[in-house]
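For this depiction, one protein chain was excluded, whereas all remaining protein chains were kept in their positions.
Take a look at chain A:
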Amino acid sequence: MNALELTDVEFAYRRNTALRGVSLQVKAGEIVAITGASGCGKSTLLHCAAGILSPDSGSVRLDGQDLATLSPESRAELRRTKIGVVLQFGQLVPDLPLIDNVALPLLLAGHQRSEAHVHAREWLTQVGIEDEADAVPSELSGGQTQRAAIARALITGPTVVLADEPTGSLDSRAGKELLDVLIKTAKYRGAALVMVTHDNLVAASANREIRLRDGVIQHEVAL
């Protein structure tokens, strides 16, 4: 069974069609790079895969479950537990200490705070920022913020990690370090990793490249 499967996905923003019948399958543990020029539909594809956007037609299956057939509550639950999302600028909650930011998915799932903090601390250690547990996001560097976003994305043990330009806000050295952390932690969890990127050095770390152009897959190559 594929960890993630999109079949004939179409999506339009009002009259602008962003995806035109995109189909792809990603297996557990696989690393896939989605590349292509700005506006080609990369991020829309990722948002459809994450269940943030609902396709106009076609289906998105996560661990075999069709997101469209689930109730809103079940879909939200699936998104919380099976999908980890890393965005370009981390998108941490500004007023929360890092430990709470990372623990947030577990707290939302109803875990006890003390238990959630134990896991969050483990993940902060995994991504190398355990000393920043009490810092708030404004006190962190871009690289530290992204590491925290990775920890938050992986804390629930997701099946699929979706990363949208994960190194886009970092310089090349910090970007390389972050990429290593992202790949190492995704592998550690056995999660599929799908990265939207315009950075060839990031794409090079994938097992497969899928290039989009004007909302369609232009090519798909094994790396």
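Quick note on the criterion: contacts are C-beta pairs under 8 Å (C-beta built on N, C-alpha and C of every residue); 3 or more make two chains touch, one makes a residue touch a chain; residues count from 1.
The rule we apply is simple: contacts and distances are computed from a predicted model.
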(request) Consult the UniProt record of the chain that does not appear here and report its protein name from "Sulfurtransferase complex subunit TusC", "N-acetyl-alpha-D-glucosaminyl L-malate deacetylase 2", "PadR family transcriptional regulator" or "Aspartyl/glutamyl-tRNA(Asn/Gln) amidotransferase subunit B". (result) "PadR family transcriptional regulator"
(request) Based on the whole complex, identify which of A:V93, A:A109 or A:L201 touches the chain you can't see. (result) A:L201
(request) May I ask you to list the residues on chain A that touch the chain which is not drawn? (result) 35, 37, 176, 200-201, 203-206, 209, 211, 213-214, 218-219, 221-223
